[in-house]
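Below is one structure; the comments refer to it alone.
What you see is the complex with one protein chain gone and the rest in place.
And then subunit A:
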């Protein structure tokens, strides 16, 4: 009697687990398959690349033809990888520096209009940047920063600030003041105090800010499309519009697959390595 009850329970547990993982793997396939499919398909030879990816893997031999074709667009794919990388890295560095300083200022100092300033920075979240692109275009032109990667970086940094300043202020708020007082007594002041003593303590916050800055600037499309007009300066997503448009009415789908992989792989690598910090940022934003 008890033996059969135990068996029944075990059987139910087995089928429960089976159903759970069947659903999980099915859903995982849906989310992962497009990446795998593109990745495999991009390794087919040039003539194969135009065929439907059935099967997706190369049937003859692995080749990098599609990547070579991608290189014939724009100013060569390396130039655009370089542009995208520079823009993303500059955005990360500037965002970290500016939000580190601002987070520290908002957390530790009292000054007139402090709350007004803080609300002003956070309020920019309410206004989508899509609605201010037209004047941004003109203002950047007035500043001599139109069609310039510097201008693009400054816009990206600004877009990152609400989230980043909020994150960094919270990170500093979580650091006990005794640590600072002790460091002050030891003679550390101002920037030295901030960099030598406090920076290591808010590193997780910095990591979160950096990941979001990287992914958002690497992936951003509309602002880059509008603000960059020179072929040489295109970031990868803008280059891909040329690939997507095709030549003489014919689209080279191999180059599209290769381009998708070039844009995807850095994002996935950064995410998989620094997932913990990414999720922390997301949760912090959600709880807020």
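One rule holds in what follows: contacts are C-beta pairs under 8 Å (C-beta built on N, C-alpha and C of every residue); 3 or more make two chains touch, one makes a residue touch a chain; residues count from 1.
Going forward, contacts and distances are computed from a predicted model.
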Query raised in the report: What protein name does the UniProt record of the undisplayed chain give, "Chemotaxis protein CheY", "NAD-dependent epimerase/dehydratase family protein", "Multiple sugar transport system permease protein" or "Heme ABC exporter ATP-binding protein CcmA"?
Result: "Multiple sugar transport system permease protein"
Report summary line: Per the whole complex, from A:45, A:79, A:148 or A:219 the residue touching the absent chain is A:219
**Report entry** Where the missing chain touches subunit A, by residue
**Finding:** 20-21, 23-24, 27-28, 30-32, 34-35, 37-38, 49-54, 56, 97-99, 101-102, 104-106, 108-112, 114, 117, 120-121, 124, 126-128, 130-139, 154-155, 157-158, 161, 165, 173, 176-178, 181, 190, 215, 218-222, 226, 237, 240-241, 244, 251, 253, 256-257, 259-260, 263-264, 267-268, 270-272, 275, 278-279, 282-283, 286-287
